[in-house]
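With one protein chain held back, the other chains of the complex are shown just where they sit.
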């Protein structure tokens, strides 16, 4: 698996905005008052839990934004599994820059590593099946690029980025279009040839109707494993099959074993607890 | 308790940016293909869980940004407790606007309500004690104003907003300044007269040293309840007492009963699961 | 055919930026000096040529940005064919607003209508064939959303929006990956399941190699009509076929008659002359 | 002739925005999938046509924004005449950066070189006369600074930048002011002493009226060559004379030979076809 | 004299940015705590000094940005002379909006009215002469459009807006170009035909040299009145004459009486004390 390259400009702006939020107009009052301008420091970011790392670029950029001279040494790459005490990165350089940049660096890394860690748990739970774990659009506003990247770091796969790069026809669209066949026809006529079309179905009857038309994927929503298995059979390779709804770490393996291609999990991005990372200064 | 007024410009920009993230250059392909431009819809946002609502302003702004004519009717105010099936708001107007704005509205409301709900659980857990639950700077980059607001909606109290509006002297600052007394002296000389000063202490000995000086608050870090109780006694009202570290829903009541003024909980903002809200269209 | 809905925020920002560019710090010196603040005007935008209209939303927004009270009445919709003298829209209201907003409105409408008009000529030229005319990424920096919309107004179809929403493997990618099969394999492993993959081929031998793998489309680059015809046969419906290179109004019909699905034309957006539109005040 | 220095911040922002438009949130899927992160490349930008180069700063900045280590070597300067096969610049460095930045670099350079090339054709066509070729405000929204720079690269001269830096009184202003004399008087009273005033006239009678007042330039709109010649005589050096309307490569020399000082041509910026430039990788 | 129309977008952005600066993330703590959300207020802005008003648009926009329902009634127009107690404007509507917007409104109006008031004193001091008072580029960064507008409100005239809209050749440019004649020649060759050229001279000998060439204005720097008088005679109407240096309210009349066309005064914008305006609530 190859990780995506985070667009550099997104990283820069994210870090600039987060620092502005934390520094306001008056800056880091505590550090500026108590730490000499020229003081040097040597610190590490270490994990306090088992998990998967994501977001090193953002941490590095946060310290660099405070002082271009801070050296940021990586002890692992994004996507690495870590355990309690594992050192992730080391920063050496201006002490004020490291102290002031700490929270922004950790807020990004903790959140993204939390997402990568939860994703990894789902991916591990279905190991050996042919299914992949996918994310959704249930991301934190403003952080979608990073959160989808974190899902990749955890071994997951990205669903569409937004409303603009693929079509996913749901219940309300079908009602508005006057039926699933009309909806698919309209979507095909509307979208460019490089846009994939997926349709959500709730029952095998709906599925049969959808399969009369050429679609790229079907979203099998809230189906029990046995129904999913029947659906996969019914599709017979004519479209990708995606299961969603009622997925958790207890149910995910049974779902994967139905033969679906993808299992999408909103919780990856909307409810992952932070990975507990600490920044420690060396004596 | 009165809730803060979210600065309107922050709400506008947050919603504009989130919609831009979701719409890209090509917009909502699915809705634009399948739903007629002039179609009308009538939909509600309802809770699927027990929790506390936060973020109605953001949801309203998201729909209004898509179409100024969408009517947004509130069925409760931010801070309200809800249960499964409770309707929170109703949107009537242009169907495309409601469908396209749905995810941004729910992403904001779900996250903020998740924070408010978790905060409320902590606040309820210490009911009857004199302590308050406070947040930290462990917030999602870019969302601090909203997440701190959500903590208020859940009955919590805000700690400093950022590095700029209060002084919190921690270990590394003390080391850099050459001791806690030097650190306090420097902080006092540096900060304006409207800036409060808090000092983190790990032991009762450190606390004794700090109390020789006038500080506004002491952060009692990672102390067992009995030590906290001793610390509170030692402070004797000369400063606010704040407990932090090792706080969870199991331990928080015992901590509160030590007599501390505040208990700060990073998890409120860094690990709250989303509150499950759904947007349902009326037949 | 249904036209896309231009994201409203893109329209607003485009018009705001263009007006800022034209007004600078001192504003419209001529109008402010010579036209009374309260003067009213009644003006029309009319075509001076045969062509297709695109960009009415931008024109309306330009006048509204100068004065929210200007009434903008459309005499046709985007995508309409017009001829010399045809009135496209009428503006009534504050004279300064109409005079000051005129150039921004016309610069946008002229350029976009020029693109729509050229696209329409290509589309008309292949009438009766099964091929569609598609755009490319050779757009004006900053205007891609609008220019791709204008292609739609002219009856064309949109290729991928940018580097982010589809994969198009070209020569240099194949060389870098160490062969076309490795490139396709890497692309499939890397991209999410909603991302389509297209591969550029220069010869029928390359095409044979590509067709061993499942790809969504093949870009047949710079092939003569007879070769294109052979290629279409060879593909046999297993992928979309797109012709590019050497396409102009003289050659396009012969290309379309080879049976390709799509013909992409960079000139639509990089070399379309403006449609000559004028703004005339009523006596 | 000395070329203007493009404000560096404008170049930076233009390139940042254009890359953001092309990269979205997910970046260059194709390149990131198929090209190794550490691969190096050596490529050239070469012309495929006769023309004039403009925009090297933007191309250089586009590659530098992707990777500061890309070396950009110029084989000519902006304003140089080139022919098919002429190498314009060479890029060496990170392969991904060069591949990903390619389209933005070429979109800017192709468009600006197209403008410079068309301008040069007009300038060459009037060689030996005393007239200069000038641009107008009919530019692409957002690109005015660059397009006016490109006109300079082609040997043309810049008219006013926007509505803010000079006064140009047209028909509608004259009507609104209640006559040309009132309009000129108001303009003079309104504008600062460093602002020039030009008045548009359609007939020799209007010209006579205008010349009773001190103006810096007269815009002789849509006059036949013989009328222009009479107008130039009538002005007798008391103001600059500018011809506009009905100017094309067939008519421009006859217009220039009437003795006017300037000939303004909207087509330079609104209808110049792109200069065909290619980016080729070395074996 | 007609006042310029401040570009509306500049006013909006200025007010938005200033409110963001004052409100931060947490908003107006005091007002939100103590004033009921629905409370109404009725307040006036009144002058406490003799002076000239400027900036009503900004004040109105500040209150409107807080609450679109606040009614802003003007008791005078920009440029009006006021004395102690004179009411300038009245605001009625939401009390929080008026209280929170107060400081931004007054900060803008006080500063701009201060500039207008000081300008008016200079203008009055030279009443009856033919000279005009002009501003310089010595403005507050970010506020140039507004400060130059305020100079107009006080009866002054605007010099060039920035480095981009006129040429002013100073000592260092002359040295760099290798003499004043070379500098003028280069400037003429470089600048478009709508750009005026002014040259700074320190002595009558330099002036003689400059007058051999056609320039639009001469800046007579730091000359005593008798020298100025000689310079004006020497120029004899061939260029505008501008005096600068050593200008204050004591010297300005003598300077004006030398016959110069313009007297430029940096202090108008760099050292004007604020006009004391107060916002008072009605019982």
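Chains here go by letter, A, B, C, D and E, matching the order in which they are written, and residues are numbered from 1 within each.
Here is the rule we go by: a residue touches a chain if its C-beta (ideal position, glycine included) is under 8 Å from a C-beta of that chain, and two chains touch if they have at least 3 such contacts.
In this text, all values refer to a predicted model and were calculated from it rather than measured experimentally.
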Contacts of the unshown chain among the visible ones are A, B, C, D, E
From the list E:100, E:119 or E:244, which touches the chain that is not on show? E:100
Sole contact to the chain not displayed, among D:96, D:144, D:186 or D:253: D:144
Touching the hidden chain in the complete assembly: which of A:66, A:252 or A:279 does that? A:66
In subunit B, positions touching the absent partner: 1-2, 4, 132, 134, 157-161, 164-166, 186, 189-190, 192-196, 198, 216-217, 240, 242, 261-262
Logged for subunit C, residues touching the omitted partner chain are 21, 24-25
Going by the touch rule given at the top, which residues of subunit A touch the chain that is not shown? 16, 19-20, 23-29, 32-33, 37, 65-66, 96
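Simple rule for what comes next: only the chains that are shown with their structure count from here on.
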Which chains are in contact with both subunit A and subunit B? C, D, E
In terms of mean CA position, the chain most removed from subunit D is B
Chain centre separation in whole Å, for subunit E relative to subunit C (CA means): 44
Measure off the straight-line distance from the CA centroid of subunit A to the CA centroid of subunit E, and report it in whole Å. 52
Which residues of subunit C are in contact with two or more other chains? 2, 4, 23-29, 32-33, 144, 158, 161-162, 164-166, 186, 189-190, 195
Category of the chain touch graph - line, ring, star, complete, other: complete
